[in-house]
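Note that one protein chain is taken out, while the other chains of the complex remain in position.
What follows is chain A.
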Amino acid sequence: MRTLRGIAPAVSEALDQEMANNPEVFVLGDDVSHWGARFGFTGGLQEKYGRGRVIDAPAGGQNVLGLAAGAATTGLRPVVALISGDFLGTGFDQIYDHIATVNYLSGGQVRMPVTIVVAVGGGYGGGAQLSQMRYGLFAHAPGVKVVVPSTAYDAKGLTTTALADPNPVIIFGHRLLTGQPGVPFEGEDEDVPEDPYSIPFGLAAVRREGSDVTIVATAATVRRSVRAAAHLAEYDISAEVVDVRTLVPLDTDTIVASARKTGRVLVVDEDYQSFGTTGELTFRIQAGAFDRLTAPVRRVAVPDVPIPYSEPLEQAVIPNVERIFDEARSLAGVSARAS
């Protein structure tokens, strides 16, 4: 056990430990050597494994992701690291129509064990095309597993699981959780085991127990929700915070159990609001906990505008501790009057 700062060194350690054991794992992407894919997810790997296994590819998402898909068909385990989840757009078809579907369309003959690691999320003035989450878009595609870690411990264990999974997995690492120098850090220094370990997909984690209201969140919004919950406690509101950890597969049981316990649920997400993660979570909550809900499910997400650049505009749309606190407090109050 030793202290790690952020999810980026945790992901790179998991990649390192898997690469040490499995020569079929290789890394491909943008600036993966010198800059560790810019946000550190592949940091230190080229020094250790050389240019033949940690490869700066010519630019172009279609090229890199298509190449990974093809390499996977030969039994390799490609890891694609891009500096930004926004850059997945240039390889969208390779993910959506091929990497995601080929196992099914080939009747299980051709597997696509491709792991994709990208930096996502805003709050640092990156502008829209370097700030979006958009994991909901990929969770929407049948056949892709979607990992949204909020802690270094999870990032390492979930990456190890991804590399053992015969299916495609996208790890969306929030920039403000990477722990990289020069980037604001919303996480905490954590004790993380040095030895390899894995965390099964589809297990949500209760980050704080509570009885009045449930806050369901992902990635950086988990940390913000935990802070909001501490603040809510000062107002005698007991908030439970559930960290989804993986969107696909989704641990509906843990989320519904918490909803049934508190009767009031706030869903928090840094992705765009409509037709996405918050809607899906809300559907599952009402389906499983309708008879125990004492108020309609609420949500805090990015209100369907591209992430603006200017600080006051950016802060107005990205869910922060204050907005989570306000909405949860209001939900608890409404509910108290109703009951």
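Odds and ends about this structure:
The working rule: a contact is a pair of C-beta atoms (placed from the backbone, for glycine too) under 8 Å apart; a residue touches a chain by one contact, two chains touch by 3 or more; residues count from 1.
What we mean here is this: contacts and distances are computed from a predicted model.
According to its UniProt record, the chain left out of view corresponds to "Pyruvate dehydrogenase E1 component subunit alpha" among "ABC transporter permease", "Sarcosine oxidase subunit gamma", "Pyruvate dehydrogenase E1 component subunit alpha" or "CbtB-domain containing protein".
Touching the chain that is not shown, out of A:A71, A:A128 or A:A233: A:A128 (per the contact rule at the top). Considering the full assembly, A:A59 is the residue among A:A20, A:A59, A:V110 or A:A164 that touches the omitted chain. Against the chain not shown here, chain A presents residues 30-31, 33-35, 38, 56-60, 62-63, 83-84, 86-87, 89-90, 123-130, 181-184, 303-306, 308-317.
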